[in-house]
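Of the protein chains in this complex, one is absent; all others appear in place.
== chain A ==
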């Protein structure tokens, strides 16, 4: 899976703003970030790079493995 885990979130919302394909959201109840749409993650790591407490983990595989063109 791509963005796989958020541990120790402080609820700053940086990752939600940084994520280009809208994978992450803030939970209304807890005020913390959660992975709402993991199938749309493009493994760009901007969430992780924007996180001030290094709470986000990613893996390099996508839910639906993409086909490539050649090679």
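One rule holds for everything that comes next: contacts are C-beta pairs under 8 Å (C-beta built on N, C-alpha and C of every residue); 3 or more make two chains touch, one makes a residue touch a chain; residues count from 1.
Methods note: contacts and distances are computed from a predicted model.
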Report task. Quick one: find the hidden chain's UniProt protein name among "Cytochrome C oxidase", "Potassium-transporting ATPase KdpC subunit", "ABC transporter permease" or "FAD-binding protein". Result -> "FAD-binding protein"
Query - Residue ranges of chain A at the interface with the undisplayed chain - result: 1-2, 4-7, 9, 16-22, 25-40, 42-46, 49-50, 58, 60-71
